[in-house]
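The block that comes next holds subunit A.
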Amino acid sequence: MRRLIISLLSFCITSHLFANDTVLRIYSATDIGAIRPMLHEFETLYPNTTIVYREFNTIELFQELLTPTLPAPDVVISSASDLQVKLVNDGFAQPVYDVPEVTSNQPWAQWTNELFGFTYEPVVFVYNKEAFINKPIPHTHEALAEQLREQADFYHNRIGTYDAASSGLGYLVASQDEVAFSLTGRLQESLGRARADIHCCTSLLLTRLTTGDLVFGYNLLGSYAMAKAAYNEHIGVIIPEDYTLAIIRSAFVHRNAKSPPLAAAFITYLRSPAGQKTIANKTALMPLDRRLGSHNDTNNQLQKSTNFHPIRLGPELLLYLDQHKKMHFLNNWSLAMDP
Partner candidate 1 sequence: MFTIKEHLKKLTSSRMYSLRQKMLTRTALLMCTVLAILSVGVWHYANTSADYSYDRLLSSASVTMLDGINVAKNKVHIDLPYSAFEILQLAPEDKVYYAIYGPNGDFLSGYSDLPLSPSVTEQASTQPRYELHFYKQQKVRFIVRHKRLSERSVAGNVSIILGQTTIARDEQMRDTLYAALTTLMAVMAIALLVMWVAINRALSPLSWLSSQLVSQSPMENGRLPATKILEVAPLTHAINNYRQQWLDALVAMRDFIADASHQIRTAQATTKAQLEIALSSKNERVDKKVVEAIYQDHTKLTRLTNQLLVHATIVHRGDHQAFTPIDMHHFLQDIITYAVRDYAHTNIEFEYVPASENITILGDEIVLKEALRNVIDNAVAHGTSDRSTTHGVIRISLETYDLDCRVCIEDNGQGIPENQRMHALERFVKVGTNTQGSGLGLAIAQSAALSHQGRLILSKSELGGLAVCFSLPRLTETLHASSNH
Partner candidate 2 sequence: MRVLLTEDNEGLANSIVHYFTENGHAIDWVSSAEKADSILAHDEFDMLILDVNLPGKSGFELLSSLRIRKNPLPVLILTARADIDDRVSALDLGADDYLVKPFDLRELAARCRALVRRERGKSDNEIQCGNLSFNSATKTVKIGDEIIELRPREVQMLELFLTHLDRMLTKDDIANRLYNFGEAYTPNAVEQILTRLRKQIQGSTLIIKTVRGMGYLAHVHD
C-alpha cells in the first residue's frame, strides 16, 4: 500500500511550554487551517495543555492507526466516518461518558459512547457561474442526470467529481450515494460518458472550477466549497434539493490515550455550545448544531428544508469496507467512469 504523506505538520500551539504540561496528541484528517480556532480556544480553556496536532489524509490516518509508526494519539479525528466506525468497531477507541448531546434528534451523530460527531458537512454540487449564465442550473440529482444526457457536449470533460478509488472520502460519498439514491448507477454512467474529471481532493476540483476548466463539480465537500464560494464570485454552491448527503466529522479517544480525561475534555469541548459556535463562526467547517448555521453559508442554504441525509455513524458503514464489496463497487464504478 502506498503511503504518501501529503502534509505532515507537526504543529504546536504554545504559549505555555512547560515540561510538566499535559500533552494532547491529535491525529486528524482535517485541514489544520480549518481546525486551528478550536485548538486555540481549547488551549485557553485548558491553559496547561500542549496540543500536538498531526494532519493525515483519511486513508493514511487509518493505516497509521492499524500499523502505528508514531506514538499513539489521544484523539483521532476524521470525516471518513466509515473508517472511523471500523476503527471503533475493531476496538481502537475507549468509551467516554457524559459527553453532551449537541442537539436532540441527532442519534446518527454518535455511535455508542465511543465515536462522536461534531461537524455536519453536506455533499454539494459546485458550478462555474460564468458557464451557467442563461442556463438552468440542475438543483437535483435527477436534473443533473437529465442535463448530462441531453447536453452531453456541454458537460463533456468539464464535470469533475471525487475519485472513489483513491480517496477515502470519495469512496464513502460514492458508496453512500448508491445506498441513498436508486438512480446513482445511471448518474455514474452519465458521468462516465461525459468523461468526468476525477480528482482526489475537493480543493483541486474547486480550483479547476474557479478557473473554468470545469463547469460543474459533483459531490464536493460543502464546507470547503462554501468557504471558497464565500469570497470567490466565479463559483456557486448548490445543495441538491432531492437529497443531500451529509458527512459527520467524528472524533474518538484512542484506547492507548496518554491522558484520556483530557482527550474526553477535548471531545466534550467540540460538542459543547462554545465549540459549536467557534466552528460556525471562525472555521470553514460547519457545526453539527444546525441552528447555528455557518458564516460561510452566505445564501443560508443550510437552513432550507432540504432533504438532508446524514450518513449515520454506525456499523452499517462497515459494509462497503468489506473487501469483496469494495472490490465489486470500485469495479462497477471504474467501469462506469471509464467506459
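Assume contacts are C-beta pairs under 8 Å (C-beta built on N, C-alpha and C of every residue); 3 or more make two chains touch, one makes a residue touch a chain; residues count from 1.
Regarding selection, all candidates are chains of the complex that A comes from, given by their letters.
Remember, it's a predicted structure, so these values are computed and weren't measured experimentally.
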Subunit A in this complex - touching candidate among 1 or 2: 1
In the complex, subunit A residues that touch candidate 1: 88-91, 107, 111-112, 179, 312, 314-316, 318-319, 322-325, 328
